[in-house]
Structure formats: C-alpha cells, structure tokens
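Only one structure is covered here, and it is reproduced in the block below.
Of the protein chains in this complex, one is absent; all others appear in place.
For clarity, chains are labelled A, B and C in written order, and residue numbers in each chain start from 1.
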Amino acid sequence: MLEYQAILDEILHEITPYLGEGRVASYIPELARVEPSSFAMSLMCVDGREFHVGAYEKRFSIQSISKLFTLTLAMQLANDSLWERIGKEPSGTPFNSLVQLEYEHGIPRNPFINAGALVVTDVILSHLQDAHQSVLEFIRTLCAKDDINFDFSVAKSEAQTGFRNHAMANFLKSFNNLEHEPSRVLNAYFHHCSIAMNTQELAKSALFLANGGIQHWSNTPILNARQTKRINALMLTCGTYDSVGDFRVGLPAKSGVGGGILATLPGKFSLCVWSPRLNEKGNSFAGTKALELFTTKTKLSIF
Amino acid sequence: MLEYQAILDEILHEITPYLGEGRVASYIPELARVEPSSFAMSLMCVDGREFHVGAYEKRFSIQSISKLFTLTLAMQLANDSLWERIGKEPSGTPFNSLVQLEYEHGIPRNPFINAGALVVTDVILSHLQDAHQSVLEFIRTLCAKDDINFDFSVAKSEAQTGFRNHAMANFLKSFNNLEHEPSRVLNAYFHHCSIAMNTQELAKSALFLANGGIQHWSNTPILNARQTKRINALMLTCGTYDSVGDFRVGLPAKSGVGGGILATLPGKFSLCVWSPRLNEKGNSFAGTKALELFTTKTKLSIF
Amino acid sequence: MLEYQAILDEILHEITPYLGEGRVASYIPELARVEPSSFAMSLMCVDGREFHVGAYEKRFSIQSISKLFTLTLAMQLANDSLWERIGKEPSGTPFNSLVQLEYEHGIPRNPFINAGALVVTDVILSHLQDAHQSVLEFIRTLCAKDDINFDFSVAKSEAQTGFRNHAMANFLKSFNNLEHEPSRVLNAYFHHCSIAMNTQELAKSALFLANGGIQHWSNTPILNARQTKRINALMLTCGTYDSVGDFRVGLPAKSGVGGGILATLPGKFSLCVWSPRLNEKGNSFAGTKALELFTTKTKLSIF
Partner (left out) sequence: MLEYQAILDEILHEITPYLGEGRVASYIPELARVEPSSFAMSLMCVDGREFHVGAYEKRFSIQSISKLFTLTLAMQLANDSLWERIGKEPSGTPFNSLVQLEYEHGIPRNPFINAGALVVTDVILSHLQDAHQSVLEFIRTLCAKDDINFDFSVAKSEAQTGFRNHAMANFLKSFNNLEHEPSRVLNAYFHHCSIAMNTQELAKSALFLANGGIQHWSNTPILNARQTKRINALMLTCGTYDSVGDFRVGLPAKSGVGGGILATLPGKFSLCVWSPRLNEKGNSFAGTKALELFTTKTKLSIF
C-alpha cells in the first residue's frame, strides 16, 4: 500500500523552491490579497482515508472550480436536456473568447468555459428560485460544512469589473440561450465564483466523482454512473483552460484562478491542491507541479 | 441642365411596383408600426435648388444614419485622435459581429459598424456632458429645424432588447476602449438612433458633405475639406452594411434599418430616400432601387 | 475474471441491427469498394490473451489510424523536439480546417489533425530517407506480420483528389513548418493512410500503449512510460475528430474514415473495432456503439 502521507510530505519539500514562481491573479484587488506562497494539498480516498499537507485548513476563492459544482447541480436538475444548450467538446480557444460563440450561434462549447457556466447558472435559475443560496447549500451538503460562504467583496468586485463576462451574458441572451436577464445570471455566477473553501473541503466535496457518483461518507447518490463518467471526461478534456495537453497530470481536473486545482482518479481518490501563483495559462504553478509529482511518485493516473 | 423634378417623378412611377417587396425591420415593435409601402425622396443641390417626391415630410426613425451625425460631431470635437480608437477600414463582417473586435483587441474596424459608433458616442461623452441633447441640438442646427426629437419608445425598446449591443459595449469596455460606463454609452447611442426625421431634413443636414464641409445656406464650416473627404470615403466603403460591393449606386451613402438612405455626390448634391421595407442586407429595398435609377438616369456617380 | 469472448459475442449480436446505419466514406472511389455492413472486433490483453469476433482477418484501409503509428515513430526519432512544431491541445475545429493554422502561424494544434500528421511525416522524412517504407516496416514489426502493405490505388486516388491536404501542406510550408517539399510529404502521408490491416493486427500493434510502452510479446520498449502516457492522453483528447465529448466510450482511441477505431485501456488491453459505415462525425457508427457496449458491459473505462 502506498505511503500517501509520506508522498505528500515529500511533495511539499520538493515544491517549496517553486513557491515563488508565477503570478497571483490580480484583475480584482481582492484576489491579490492572499499570501502568494501558500501551499496546501489534500487527498481523500474512496476507502475513507484522508491525507493533508500545508495550509489545508486555509480557505481561498474557489473561482472556476465552482463550475464543477454548478454543473453537477444542473445535471441533477435538468439531466440530458442540458446538452441541448451547451456542448461537450474542448473549445480550442481561450476560456473567455466570444469568437466561437458567434460562429456557433450562442451554444457554448462546454460547461467549463465562462459562457458555458453562465448557461449552467441560467438552468439552475429556471429550476430553483434562489440560485445563489441553492448552490451554496449544495456545496455545504457535499462537504458537510455549514459555515462555507460567499466572499461578497470578491463577488462585488467581479460584478463591477467583469466587463468580458457582462459581454458574454448579453451575447448569450442575444442568441436566446439565456432564459433570465443577463444581470441576474451574472449576479449568481459571480457569487458562486466567490465561494471560499479549503483543500480539505474541496477534496471531500468532489469525492463522489471518484466513487461512481455516490457520496462516500453518506452513501447518497449525487449523480448516476453515466453522469459521473461524463463529468470526469469533461474535466479531462476541458478542465484546465486552454492547456489540457500541457497539463501532464493525467487526471481529470478543474482549476480556478484562485490557485486551486481539484482532481480525481476514478475508483481511487479525489485530490485538491492550492497555491495562488499561476502559470501563463492561468493554472496554479506549484499546484500543477505538485500534481505531476504525485502521479509520477505514485504511478497512478488514468493513462 | 438636368430636369431633376421630372426624374424624381419618373422614379416614383417606376418604383411603385416594388414598394411591396422586402420586409420592414421588426426586431423592435416600434419600428414595425410604420406604413410599410411608404416612399419619399429628396434632392438638395449645392446651388440651393431642392426637389422632392413622395412622403418627404413624413418623419421616420433614422437609426444608423445617426452614425453619420455623431461621427461628424466627434470629428469636430476630437479630430484625428479619434482614429487611435477606431479604424477606417471596411469590416468584411456583419455590422454587429464581435469576432473581429476580439481579434483586433477592441478597436472597431470603422465608425459605421455598431462597435465603432459606440466608441464615437463615448468620445462625444468625454467632451460634452449631455451627449443625448448635444447630438440632438447638432442635428437641429444642421437642418434648421427646432422640433426634431427622439422617439423615446423606440429608444427604450432598443435598450430593453438590444442584447447584442449591450454585449458589444461591455466587450469594448473590457478592452479599455470606452471611457464611460457601458450603460451610459448605450443609453446615448439608443437615443441617437431613435431620432425621427424626414428625407427633406436629412438631405439638408448632410448637404455640407457635398459642399467641401461648408453648410451651404449659412456658409458655416462644419468640417474642413480633408475631414469631409474622409467621411465621404467612409460612407462609400463602409456605409451600407456588408453590401458595399452590391450597392451599385456609386455614391457615398449611409443607410439605416428604418428604411432611410442618405447619399452625396461631392460637388453636386445630397440625396435622401426612404422606404421601410428592407432587402436581405438590411438596406431599403425600394430606396436602393431608387438610387440606382437616379444614377442611371442622370449618369451622375463618382465612378 | 470477465468472460471477454462471451461479451464480444453478445456485442456482435446486439450490434447486428445497426450495421446498416451510417454511410461509407466515398470521397475516393476505392474506399467505397468495401462490404458496407462488415464488422469485426479484436481484444488483446497485456497478459497475452486475445479474443475476436466477426471479420477480424479482413483487412481494411487504416486511414487516420496510421497517425498513431507515425506519431509513435516520430517520438522515437525526435522525442520532445517534436513539440516545438506541433501542439498537444484539442483543436475545437474540424480535422481539416485551415483557420486555426493561420491564426496560430502554422503550428498545428495536435498530431492527430491532418496538418499535425503532415508535420509528423516531415519529421520522419528528416530522420529516415524513405518515410514510406520505414513506416511500413515499423508497423510490420509492431504486429509481426510481413505481408502488411500499402493499397497503391487508394494512395494514388487520394493524391489526385486530396486538394484540401495539398492546400494544407503548402500552407504549412509557407509558415516554414515543413522541411521538405509539400509534394514529397504528401506522397508519404497518403501512402501511410492507405495501409491495409485487420483488427487483430491493429490491436496487436497498439498493445504497447496499454503496457507502459513495452511490446508485450517481445518485451521490446517502443516508447518510455512518459511518452506512452502522452499518446494515450492525446488519443483521449484529440483522437476521434471533432467529437471527443460525444465519444462516450471513455477510452483513449484513434479512429479512421475506413471505419476502424483503435482503443486502449492502460494497464489492461488494446481493443480494435471495424465497421465501414460512419456517423456524421466521421467515426464508425457501429464501431462507436460496440465500444460503448463493451465499456458498459465490462464497466471498464478510464473514468
């Protein structure tokens, strides 16, 4: 049996020299207010064991990792009808591009680019009155923590400066691919991105993806096996911005500009890493390296 | 000397069978409330003569023809600095496309596509507190008519449904090519488009473009000769949406979805035609035909 | 232990009603000369067992599956320097698009789109005088069959009608991303695509991808572990044309318009299916269905 704790400790040791590389996202001042050289890593196994290293109790802005949870909720609510409004293909273009959206008449390529996540949010709004709170409650349930919350200053800051996202929501609406007012969808979206969680909570929340859709500790089905496979496949092909091919980890993963990356190995574990400095593709610099070290040391990956 | 009145009468006669062809713009209900088979044509010569036919006293929504007047005003206010923020080239893409804007980093191709007109409006806002009223007063002065006004229901309707324009303004802002809030720029823009004028007033307002920049009846310079030449050139290459090459009139012209087309022959005249039904490119069906008849009959064109 | 033979037999039974759906590729007459409702499936396990069903000894045109073998050979020859000239990302555009190539200055998105495979062929030409024969010999070695050969009529037919590929090769050359004359690269490329093999031979040839890069029956290393992981990842993200997300098999796979699909499950097996009728994305209709049935019945996939 692999000595996971020893491996995580080794990774922390080996990663330390790299913690100064990359740049913290600064397009909103609130994101820049984090300790830039932070590092944390949490591993949750389907057999119940868990292992942690670094600042794993320190919460950070989950940002685009929230797209994983809103997608899960929308799949519960709308199932396959979701895919009439969003594609399942890698986009081959930057996560915030409007070009493909115009050529493809308002159907976002996948639910992990911003346009796709806005449609996902719109779907949630069609089923649940209060999308803000519903998503928050859903995440609280996934990790069994009542005090997870929005960072309202982050949400407000994004609402005020996120002109590209405002453009995208209005563009989607012009193609009739939003049912609600763009401003309402954006408001929900920015709040979801602002949620603060730590690596332990994120790994716990996503463990069902490694467990055939079943929440391990409660035995509750979150999604069925086919849906779960779908999300893992989407994470692998679309989860790490426009650098899926350079992301040599070999695990389904979803990253966020807050520096978090959440990965799974179906049948085995979920794994979350956090370090705020980003590489030029917008993924955590040390986080990416740590995941590579993990799969190299354990020889565990899907390939 | 050409018998202009006889020619206009002939055109009206010949155009009548075509007045049922094409479709009135209906994306906002207010635009659809016009008598669809209306027709009017006004010719103003630089020597002071004027000729009219049809409903030339009936006002209609000038829509994109307003871009001609806001551009003129912005050139007065900002002169060449304007061209650091807007190009002077034909776009080769639909007037409301966001694709080129993304590839060209937020610099609209020319001032007659919507994105360009939004930047023009933003420039006016930087020089004049009340862009709404300033543009209205400017147009009133150009044609010496005090009662020209906005159609507030048209402006409001566009503000509520013009999601593509909202997308565009926010996109421009994301590239730092708007100084003001997108909503404020859009508000002014929608009001300018809603202005109601008749063909006589429009032809009179644009006569300076055929007269080296000088307002004929008042001898007031509106623009200098170089600026005037620039606008005529832009009308020719970019004035009739994405059908410059099919627009076989051979005159600089600017059209609007309200069914108006305003044309000039430098050194000779300005010419305005109106008929609400549009061809598939968004230019007045009968209006385009009438202009072709005019240049064929008079053998007057720039080519 | 799974009863693989029983499962394959079941699949053949269940797939039979679908063998008339889809259309055989007909852009070259030679490809249309196949029995359209053929079906075959071969499974080779890393423990040496093999299972077959249908016409598994019938050879067909491997077409784009050849890209898998040329990539393997180029990685042996050039290793990481290959990635300076080809990307590793999904393209998000059709396999024969020139648009992305222009925007990205002649660097193909990945080695499985046509442009990428042409660069791969050019790399082989730089290392080996006779790329035709070298690739053929390499494949013969991989599956231990001396009589595998080109179908010269297919190769000739593609050379005469493949204008899009000619365009692409010249376009690559205009960006200096081919060292050799376009016609020479194309000639080699068309010959590689024309190679005829059966499912047994293909599954055997690719078994090293499921075995950490080691050819099972000879214990010869073909690629190292990192390279092998890379190819499996590329197959998963870029192997099935522009329908990676719809390809619900959950296995790394490479398809060809001859109707073959070659898949792997790292650590377990290689799997090849063949049926000539294609779905609208260009992947074998019955072949895709058969792979889905296989992963559903065995519950084996990477996700």
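Quick note on the criterion: contacts are C-beta pairs under 8 Å (C-beta built on N, C-alpha and C of every residue); 3 or more make two chains touch, one makes a residue touch a chain.
All figures in this text were calculated on a predicted structure; none of them were measured in a lab.
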Interface partners of the hidden chain - shown chains only, full complex considered = B, C
Remark   = Of C:Met168, C:Cys193 or C:Cys272, the residue touching the omitted chain is C:Met168
Query = Which residue from B:Ser38, B:Asn165, B:Asn211 or B:Asn232 sits in contact with the chain not drawn here?
reply = B:Asn232
Remark   = Filtering B:Ser243, B:Asn279 or B:Thr298 for touch with the omitted chain leaves B:Ser243
Task = Name, in rising order, the residues on chain B that touch the hidden chain in the full complex.
result = 87-93, 100, 109-110, 228-230, 232-234, 236-238, 242-246, 248, 250, 252, 266, 301-303
Request  = Write the list of chain C residues that the hidden chain touches.
outcome  = 97-99, 102-103, 163-164, 166-171, 173-174, 182
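The rule we apply is simple: only the chains that are shown with their structure count from here on.
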Request  = Using the touch definition up top, find the fewest steps from chain B to chain C.
outcome  = 2
Key: Of all other chains, the one whose Cα centre sits farthest from chain A   = B
Note = Averaging C-alpha coordinates per chain, one finds the centres of chain B and chain C separated by a number of Å equal to 56
Ask   = For chain A and chain B, what's the span in angstrom between their mean Cα positions?
value = 48
Message = Measuring centre to centre with CA averages, how many angstrom lie between chain A and chain C?
response = 32
Note = Among all residues of chain C, those touching at least two other chains are none
